[in-house]
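Okay, structure first, notes after.
Heads up, one of the protein chains got dropped from this complex, but the rest are sitting where they should.
== chain A ==
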């Protein structure tokens, strides 16, 4: 029998490193010594940050290349990098550096941002707390999903990718304990692209998938 699923929640706080870069070469150089927390922040934490415009570029490096270096080609190449494809942060960092160096070779000059718009290197701290809600079946989880906070969605669906060995979300991992039916639901949940959504939309999407599979609960 599967363990109870403990619904947790989290709060993030942002920390500036005080470091900033103004051009592509500086970015490349700084990336060479960037630690894991900073990489994680710029790839994933944007989802919990204030934002308004559609998340056209899903990581901060791509967004900066587009908005401040005005280099669409580079922005596109950076935006397609999926951090979940890389088991180790060093590999992800190297991929970023490769893309940037390739672009610098193509350009023959170093694109520079306006003085007022450098790239700021940021990291975050995450505080995880227990909501004291436990569910024992997929049906109970399905009923809970529409009511849990968006930061709880972040914790179980986004943050899980860096803290679990499988690099997957907590929901689909747990559902694998419930036979073929659970595995099928897990597969569909794991296939949800976490990008291009706000967390509210992500929660609705999860609710719909649960509802479709289980025929009750789900989106409200």
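Criterion: contacts are C-beta pairs under 8 Å (C-beta built on N, C-alpha and C of every residue); 3 or more make two chains touch, one makes a residue touch a chain; residues count from 1.
The rule is simple: contacts and distances are computed from a predicted model.
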Protein that the absent chain corresponds to, by UniProt name, given "Glycosyltransferase", "Sugar ABC transporter ATP-binding protein", "FAS1-like dehydratase domain-containing protein" or "Peptide/nickel transport system permease protein": "Glycosyltransferase"
Chain not shown: contacting residue from A:37, A:83, A:138 or A:194: A:37
Hidden-chain contact residue, picked from the options A:76, A:98, A:130 or A:201: A:130
Residues in chain A touching the chain absent from view: 9, 11-20, 37, 50, 52-53, 120, 122-131, 147, 149, 151, 163
